[in-house]
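Every protein chain but one is kept in place in this view of the complex.
Letters are used for the chains, namely A and B, taken in the order the chains are written, and counting of residues starts over at 1 for each.
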Amino acid sequence: MRHFVIVAILVIAMTFLAYFGLVASDLMPVQASAQAVSIDWLWNLELMMISFLFALIVVPMFYSLIVFRRRKGETGDGEHMEGNTTLEVTWTIIPLFIVLAFAYLGAYSLGETRRLDPGAMVINVTAQQFAFSFEYPELGFVSDELYLAVDKQVVLKMTSRDVIHSFWVPEFRIKQDIVPGRVTEYRITPTLLTDEQPFKVRCAELCGASHAYMLSDVRVVTQEDFDVWAAARQEEAAAAAQTPEGRGQALSVANGCLGCHTVDGAAGTGPTWFNLYGRQEQLADGTVVIADDAYIHESIVDPQAKIVAGFESVFMPAYDFTDEQIADIIAYIKTLE
Amino acid sequence: MKTKNPVRRSFLLLLLGGVIGYGLGVGLDVLVTGQLDFAAPLTGMFALLGTSVAYFFGLVGYWGITRGLVWQVIGTLAGGLFVSGIRVLMGLEAFGGFFFSEPAWVFGGLVGGLSFLVGVGAVTDWYKWAKGEPTSEHHHDPEGYVKYFGVSLDHKVIGIQYTVTALLLMGIGGLFAMIFRTELAASQLQFLTTTFRAFDQNGLQFYNTLMSLHGIIMIISILLGVAGMINYLVPLLIGAQDMAFPRLNAFSFWIAVPAAVLLVSALFLGGFDTGWTGYPPLSARSPVGIQMFFLGVFLAGWSSILGGLNLLATVVRMRARGMTAFRMPIFAWAAIATSLISLTATQFIGLSFQLVMFQRLLGMGFFDPTKGGNPVLFQHMFWFYSHPAVYVFVLPGLGIISELLPVFVRKPLYGYRWVAMSSLGIALVGFLVWAHHMFASGMNEYLRVPFMYSTLLVAVPTGVKFFSWVATLWKGKITTPTPMLFVLGAILVFLVGGLTGPPHGTISVDLHLTDTYFVVGHFHDTMFGGYVFPFFAALYYWFPKATGRRMNETLGKLHFWLMTPSFFVLTFAMMRVGLLGMRRRIADYDPLLGFDLSHLIMTIAGYLIFTSVVIFVYNFFHSLKHGELAEGNLWNSRSPEWLVPSPMPVHNYDQAFEVVGEPYDYGLDGSRYVQFEDEKIKDIEG
Partner (left out) sequence: MAHSDKKAVLNQGVIIFVFLTVLTLLEFFIAITMASVVLLVVIALVKAGLVGYYYMHIYRLNIDDEGGHDSYPYKTGTNRLGLWLFLLSDGFVFAGLAVARFNLLGLTRPHLNQTLGLIVTAVLLISSFFMNRAETSMEHGDRKGFVLGMSITLVLGIAFLLGVVGVEWPQAIHEGITPSSGAEGAIFFMMTGMHAFHVLTGVIFLAVVLRNGMRGLYSGEKHWAVEAAAVYWHFVDVVWIFFYPALYLIGTVVT
């Protein structure tokens, strides 16, 4: 009996120690969405359960190791205990109830994260190796950053151009894969304004060589700031549509070109577009070409035809734009000097 | 070469073979591409084949595995050239970026694998049967270590072959982990940069290849290690002369060898960047390496399927007299549960990979949305195997824990029947939970909650095991030699791994956890706790039975005390960064996340684990020759294999035994588990 009392006390002590230790070590990123609340709540319950069950096994184990160890000179065997059906049933039934309870709570918490606001704004997300683009259909523009108004639910309708990607903002908690050939939904209600440091969408499904770099900024702003930003974007979009280079830029954003090609000379998955037009390009097969209209045209519709040295193993998708669209893109590339 | 010592000779030849193979590879590559490239795909391939063939030639001459490998090379070339020839006739390009075109590699790889089996001699007897020729009932293995390098029908030899191959693969997988962990030690790219080139891959791709191969090679290593334990132990424990189908048993082992060669060759053929899960559409676009990965897993899968079949037949048909279901050693129950899974579910991973192979080869659009295919279907098929498979990994390990605890606690296994039944329970429920890997995958919504319930249900039978173990420890007379230390370590580590399972199982939390390092931490804990630790426990425990010598205790303890804390550090750090936003399968992470220190610690911990296993390997080989002689019933066990001399006699038990009591009745005076025939006579006379 004495053994049981000591063990029970130690289990309780250990549970508390483990639980508060875990809570104190700040295991989660900041909570920035309404959906995260019910997830963090369940996670906290799981921590309690883990702490308790861990203590429940570990404490009697170490207690036995210390108290019931074989001492010097002892030769006999331990007590002959074969089992006890009541006890076995107990430790089958109780965990059964615990897991059923957790399954129930899990379903409840899932339900909470999926509460829908019928007025939620729709944003169409297109993912491709290795970039996201965000279309605001109600506002009529495309952006490579995700801007959200605080406390307003949005529903992201996501699809992929090539392989499976996954949409994850750790601060929002929820993750949803983006699968080619179907549209998956992601509902989120951001609750925390971002400062200069934006949140980041991080692609969470291995999607090829540069999967690690498949990120986009997420900014949560007040409704007023959002409206200002949206109005500016709309104006830009309208203005851009008037000029070839504007249309070219919009096409490049919408089709994810800028996910691989930088416009400022920085290194990227593909060769930078900065100073591209007219540049002498060293090809993988050793020859040199001048990046003129014909070459760029070919690079877009048949990227594998001429491969730039140093990029042999990356895979640029082939695009079928109309000739006008390509001319627009080239016009845009020309401006990058 | 006049050196007497075959090991020294083989290492010399290994170097020579490596150099020649590498040279051949470089030469051929120059011929094909016209450029000098010292890390071109063919150089690596030839170096690998050259080294391994030369090494085994040095050890055993042109026999057994050496001949198998040579045949595999010839078969691959013949198959590849055959397809290339057909392509020429069809007006297609004969050769591709990796010397052969993709269909030629696939066909060649398959022919090569089968040629290996013919070359090594694993199908000779069946061929004779087909021709109607008689075969001898008993095979006589050659004397000495040579028998381990060729086809043997003795389950003990096969068990050891499996075990050593598993260790070797673990070493390769571990080495890959060390390489990519080094890259992860700090943020930004250090040496696997975008300008790095090896085997037609840049640094990022090379990272992915190493990571994916680490995963799959470790998993195949587990499957082989499990098969090793089962093969060596089950016939001994149930008093059988051998497995039910000795030739099938040899076949199951030998098919895993070309499979391993294929897997490693993926590294050289452009690698593959999909992780061990090989999800399409990504896997439909990977380099040719992925086909080698698919083929390798496919062949290794057959090893697993046929091994499971054999084990089930053995346990059903070959038990000693008096061994009723509930008098079987608990490990036999674990082996049954494991084999049920590997017998059936394995077909699904084979099939899912096969479908992707055909999608790539013939454009069959199973998983291609533009052709009406469904990428999520692949995930269902893949996980229908790969979830139950994780219980293939652990059930034997948990069986080892249950088997060894009573010996070192000197008490019966608490609730034997419940522990036995919980293995079956885990295996059966394990079939119904696969979609918990797909909570975020975009599968049908209504599937999520039922799969959450079934997933969490697995905790119940697993809990029964834990509670029984604790109750077994309670009031025992516990000693802690090395095997027992590993048993205790296993319980502790697996507990952490197991308890991090339910958070994954509850969907909403998993939506945060999935595809992060939290998952990585979870499964390293479960796999180490459920397999690696018990595997080491079993090795330390039965090593004397197999070899007649004991392993060094001090080194064993050093191994344990180095590995366990490092391991906890490794996985706790993994889980922490995972929760905070570290995604899986990335070569580089955002320095702004502030994970540099954690990752550095993980890398150091990884090195320490590696070192500890190196100590083990040293201990293993050193003790083979110089270990203390093991005499009699070393651990004072009731199990029959310890009642006969070590090393185990060739035909196991010279006299049959009968089971006359419960297996784990420690502490009950006068009880015994088995009675040998001559003892019975003595009993009657006395």
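Following the convention adopted for this analysis, a contact is a pair of C-beta atoms (placed from the backbone, for glycine too) under 8 Å apart; a residue touches a chain by one contact, two chains touch by 3 or more.
All figures in this text were calculated on a predicted structure; none of them were measured in a lab.
Partner chains of the missing chain, restricted to those shown and counted over the full complex, are B.
Looking at B:Tyr145, B:Phe191, B:Phe358 or B:Trp561, the residue that reaches the missing chain in the full complex is B:Phe358. Residue B:Gly350 is the one among B:Gly44, B:Gly350, B:Gly442 or B:Gly627 that touches the chain not shown.
Those residues of chain B that touch the chain absent from the view are 129-130, 132, 241, 244-245, 248, 305, 308-310, 312-313, 316-318, 343-348, 350-352, 355, 358-359, 362-366, 371-374, 377, 380-381, 384.
Here is the rule we go by: only the chains that are shown with their structure count from here on.
Note on chain placement: the centre of chain A and the centre of chain B lie 32 Å apart, centres being C-alpha means.
Those residues of chain B lying in contact with chain A across their complex are 194-195, 200-202, 204-205, 208, 273-275, 279, 281-282, 285, 369-370, 373-376, 409-412, 414-418, 440-442, 448-449, 452-453, 456-457, 459-460, 463-464, 466-471, 473-480, 488, 491-492, 495-496, 499-500, 502-503, 505-509, 511-512, 514-516, 576, 579-581, 583-590, 592, 662, 665-668. On chain A, the positions that touch chain B within their shared complex are 25, 27-29, 38-39, 42-43, 46, 49-50, 53-54, 57-58, 60-61, 64-65, 68-70, 74, 76-84, 87-88, 91-92, 95-96, 99-100, 102-103, 105-107, 109-110, 112-113, 162-164, 166, 168, 170, 173-182, 184, 197, 200, 202-213, 215, 267, 310, 312-315.
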